[in-house]
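Presenting chain A:
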Amino acid sequence: MSDTRPEPEVDTPAVPPDPAAPPAEGLSAEVLQMSEEERAAHFADVAEAVAPDREIAVGVGETLLELRDVTLRFGGLTALDSVSFELRRGEILGLIGPNGAGKTTCFNVMTGVYRPTSGQVRLEDRPLGRLKRHRITRYGIARTFQNIRLFDEMTALENVVVGADARHRTSVVGALCRLPRHWREEREGVERAMALLEFVGIADRAADRAKNLPYGYQRRLEIARALATEPKILCLDEPAAGFNPAEKDDLMSLIRRIRDDGYTVLLIEHDMRVVMGVTDRIVVLEFGKKIADGTPAEVRDNPAVVAAYLGVPDDGAA
Partner candidate 1 sequence: TDKTGENKQSGGGQANAPAIKADPAPPLPTDAALPAGDGKGKCGKVSIAYIGTIAGASAALGLNILNGVKLAVKEHNAANPGCQVTLKQFDSEGSPDKAPGVVTQAINDKSILGVVGLAFSGESKAVGKAFNDAGLVTVTPSATNPNLAKNGWKTFFRGLGNDAVQAPAVAAFIGDQLKAKKVCVVRDDSEYGIGLADLVTQSLGSKASCQQKVKTGQKEFSAVVGAISSQKPDAVFYSGYYPEAAPLVQQLRDDGFEGSIVAPDGVRDDEFVKNAGGSAEGVYLSCPCLPSAGFTKFTKDYKALANREPSTYSPEGYDATTILLKGLDKGLKTRPAMLNYVKNYQGQGLTKQFKWNADGELTQTPVWMYEVKDGKIVQLKDMSKATS
Partner candidate 2 sequence: MALLEIAGMSVHYGRIEALRDVSLTVEEGEIVTLIGANGAGKTTTMRAVSGLIPLSRGSISFNGEDITRLRADLRVRRGICQSPEGRGVFPGMTVRENLDMGCYARKDRKGIDADFERVFELFPRLKERISQQGGTLSGGEQQMVAIGRALMARPRLLLLDEPSMGLAPQFIQQIFAIITEINQQGTTVLLVEQNAQQALSRAHRGYVLETGSVTRSSAANELLADPAVKEAYLGIA
């Protein structure tokens, strides 16, 4: 950045015209030096690395995750009350509802932070039961956090490699003696992590410590880290909070690209423009109960939802 700014100018964060194309910003040094063709080839590689062995078109629409009558009580408070819904392969499902409706709690139940008082969470028709949290992640549910939680002292790249490690098998002994698998996995992990950083558009600051990144970069880093675990389901908890409208547009295209790469996305968000803009289906919670479930259009017109949540139609909601 130059020290003197002659003219107040507004940087326009580029909204990529093609939602599937990678962003124009946040590229790594290597890519910046490439020619056009090289870049095209490189981005193909990135896409490959981001979704390595995912057969994108397979089983779209099948039930991937299912909540069956999940109830969770905290003392006298029923945070989730017999909630049932399903998440289908390849979709973006919105989870909305007023404050304190139980959305984050839903994530917490799915990822093993809380155990449901009764009911079941099933992934690919297997109950998660009392699986340990890290097992659940390996089974394929990854998440971001409403209050950003990164490994502050690690670089962005390392944060993502930690996510990638969830799929690695090097044993302690293997690492101690640097067995071939260690090398293979390290290479693979770093490459994949870098590809993911490019994918979410923050590769230019791969070498920065997470805590020093601006808020928006941190949110995207969380997404990259979660993706690195190669989840079947990516759960995003208010990813657009604190973004301005232009940044939200970027985010929406990113979420679409994630889905297009074969991930299934579960999205909690209060910004109706985002929710209505990207989701395929929406589940609405209120006071821990599911009150609606349907396409964005259906939900928007549902009087119960309007009363409970949307209130006066939001001017942002297109």
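A quick word on the picks: all candidates are chains of the complex that A comes from, given by their letters.
Keep this in mind: a residue touches a chain if its C-beta (ideal position, glycine included) is under 8 Å from a C-beta of that chain, and two chains touch if they have at least 3 such contacts; residues count from 1.
Quick caveat, the model's predicted, so the values are computed rather than measured.
*Asks:* Scan 1 or 2 and return whichever one touches chain A in the complex.
*Replies:* 2
*Asks:* Under the stated contact criterion, what part of chain A meets candidate 2 in this complex?
*Replies:* Against candidate 2, chain A makes touches at 1, 5, 8-13, 15, 74, 77, 97-101, 103-105, 146-147, 212, 214-217, 238, 241-249, 270, 272-273, 309-312, 314-317.
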